[in-house]
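With one protein chain withheld, the remaining protein chains of the complex are depicted in position.
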Amino acid sequence: MSTAIQPTDAARPSEGPSLAAEIGLIDHHCHGLVPQTVERAVFETMISESFVAAPKGTTHFDAPVGLSLRAVCPPLLDLDPFCAPEDYMARRAELGGPEVNRRFLQAAGLERMLIDTGFRGDDIMTPPQMHEVSGIPAHEVVRIEAVAEEVARRGTSGEGFAAAFAAELEARCREAVGLKSILGYRGGFAIDPTPPSATEVTEAAGRWLARGEASGRHRMDDPVLLRHGLWVGAELARSRGLPIQFHVGFGDRDLRLHLNDPTLLSDYLQAMDDIGVDILLLHCYPFHRNAGYLAEVFPNVYFDIGVVMNYTGAMSGRILEEALELAPFTKQLYSSDAFGVAEFYYMQSRLFRQHLARILDDWIARGHCNAREAERIVRMIATDNVRRIYPSFD
Amino acid sequence: MSTAIQPTDAARPSEGPSLAAEIGLIDHHCHGLVPQTVERAVFETMISESFVAAPKGTTHFDAPVGLSLRAVCPPLLDLDPFCAPEDYMARRAELGGPEVNRRFLQAAGLERMLIDTGFRGDDIMTPPQMHEVSGIPAHEVVRIEAVAEEVARRGTSGEGFAAAFAAELEARCREAVGLKSILGYRGGFAIDPTPPSATEVTEAAGRWLARGEASGRHRMDDPVLLRHGLWVGAELARSRGLPIQFHVGFGDRDLRLHLNDPTLLSDYLQAMDDIGVDILLLHCYPFHRNAGYLAEVFPNVYFDIGVVMNYTGAMSGRILEEALELAPFTKQLYSSDAFGVAEFYYMQSRLFRQHLARILDDWIARGHCNAREAERIVRMIATDNVRRIYPSFD
Partner (left out) sequence: MSTAIQPTDAARPSEGPSLAAEIGLIDHHCHGLVPQTVERAVFETMISESFVAAPKGTTHFDAPVGLSLRAVCPPLLDLDPFCAPEDYMARRAELGGPEVNRRFLQAAGLERMLIDTGFRGDDIMTPPQMHEVSGIPAHEVVRIEAVAEEVARRGTSGEGFAAAFAAELEARCREAVGLKSILGYRGGFAIDPTPPSATEVTEAAGRWLARGEASGRHRMDDPVLLRHGLWVGAELARSRGLPIQFHVGFGDRDLRLHLNDPTLLSDYLQAMDDIGVDILLLHCYPFHRNAGYLAEVFPNVYFDIGVVMNYTGAMSGRILEEALELAPFTKQLYSSDAFGVAEFYYMQSRLFRQHLARILDDWIARGHCNAREAERIVRMIATDNVRRIYPSFD
């Protein structure tokens, strides 16, 4: 892919920090693409975590994420940077969803993708479809809470819930490479870190199922069942060698940010370390320093700043710098957390590559690093750490 | 005004980022000036949020705010930068309060001021007096809690409080352009976000009034009445189209910083979005990233870093950079939060202009922005956002 980084050595173009411009990234947390062409009004709601139209008289393009999109995406649609949003959307429609998706996915320079299938699965592409559009392997990550909601929708009882959930989660994970929890969206991390008793689960399931039937919507927000899900997931993760991803921090209005500080999870993280389960903290802004701290002190904790670089655009290098402050280089991962919008798979990749190379170049210039170590750091974050903590991708 | 920023295009001096050096700012949150000359001991307590003298053997001039003042203010009093504090204070006294006030206010390059009249109103200038010294329009913002305290001082009963408060707040807001809450100073944001019942208000008012009469001081710190004030204010704001300002974060010892995280207010912010009331988060340090997050996800939330640039002086560009990370450009505002000290109206303006121009120049140099978009961003933050969310200033 094209970036501002130029190889400094013609004989070995990928040496040192400039490897960041070329290496195939493993995007260890993203979602499926929306297959079809979308209207501007819909597109705007997809580039804002408000999920609604911008206030009257304004547009979501007038945000860091919109400006960054206008800076780097138009050339991939044969347009000039900073062309008007209406021209961009017209050209996008003209090319059509499949062609736009293909262009951005392929320009992202990914080696493989790990896809969370638990959010709005009916609106977006499946892992096999993602493989088709991108030409690279696409693996599934199973969202624990979504499985519980599916079990409820199919119909079960308070007494039957625990067994049905365990069986379904086990079945769904047979081909999966990891688990995912959205506890951060369902009350946050100030939880009792221990597993609930079987009796507590049965009672909580009875109440929760009844509430879901009454409202016609099964939304997993029961504290006892959320804890239960984490522990059933943990046991499965332990026995299958799967890591568990956690949504942390930056996200939409459904969460309460002050309850998304991942250090609130410390006791659960320790419990997972005790049984040998790796935990991957996703996004983390504005708690990325706290995530880096956890990655330093807990052997089983990893983190990324997925989606955050897209949303902080011109300032995103700052976030990556802070993510590189404290945590071991062996504990950081790459992800885009892209959902639906093709541009997002590309933008995070491009920003990550440019800023990582620039930061490492700066470290070398100041005597804090050398080319060989910089190259190793790039490989660790881009692919090696993912390969070590996920089950074999073969 | 004079800044380090030079126009890059003689034919159109205000093009692109350099517009930041010239545009007339709307200072949407400040206080009145102290009219008279002040002694050094008093002046020192006014440039520190400790509000007391510096520890023995030290001076508040040896702080980022004092160093920054010495860097940029002396030339306006015909002195050299970094002249000794005693020389600065002597020249300040020689010129006299009115002349000092006039010089700094006019050098601030403001278009208009919105003035919070609810703090130490007897010691500082009124909006008409501020208009006189500055030559620009000065509008009033009414502090909810100060009105409740006035009602108590005039005398009312538990039964009569709600009606008296509502009537007084309505009267005070007839000419005002906005409301202000200092909930952050009176227990913080971990509140019940719903309105109290009439019975609860009557009982709480009875207790609070009795306590105030016993102590001789009516300080609005009752949790029920604080919530009541927020909801009476919200109803007035909704019907009159006024926004509500909230003190957030950085301030004096009366607050508890950990209870000033604005994400604690999320449920109330959602309630205000539901009824169409805009909320303006002031200052925000060190929660400015959290404020930016709220501005991204809540359509009705805006924020600024008023006063913080003054207090962080040489490093203030960092804070502005972080404020520009995530939040839409349509959601940020300019304010000085200056109180009493003429220098503060000027310093924040100068720092804001210099750093905003520098940041946008840097974005352009790195391909993240262009001159036209930079100019639009300057206009949004300097004036356009304020014009959109406040009632018409005509």
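Note that the chains are named A and B in the order they appear, and that numbering of residues resets to 1 at the start of each chain.
What we mean here is this: a contact is a pair of C-beta atoms (placed from the backbone, for glycine too) under 8 Å apart; a residue touches a chain by one contact, two chains touch by 3 or more.
On a predicted model such as this, the values are computed, not experimentally measured, just so you know.
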Given B:Ser68, B:Ser134 or B:Ser349, the one touching the chain that is not displayed | B:Ser68
Contact residue for the chain not shown (choose from A:Asp222, A:Asp261 or A:Glu375) = A:Asp261
Touch assignment to the omitted chain, from B:Phe165, B:Trp208 or B:Phe250, lands on B:Phe250
Which chain A residues touch the hidden chain?
-> 261, 263-264, 266, 270, 289-290, 293-294, 296-300, 321-322, 324-330, 363, 366-370, 372-373, 376-377, 380, 388
Provide the residue numbers of chain B that touch the chain removed from this figure.
-> 4, 48-50, 52, 54-55, 57-58, 60, 62-64, 67-68, 70-72, 81-82, 250, 252-253, 256-258, 285-286, 311-316, 318-319
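By our rule, only the chains that are shown with their structure count from here on.
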Go ahead and align chain A to its copy chain B using Cα positions, then give the rotation in degrees, nearest 5.
-> 120
Using mean CA coordinates as chain centres, what's the chain A-chain B distance in Å?
-> 37
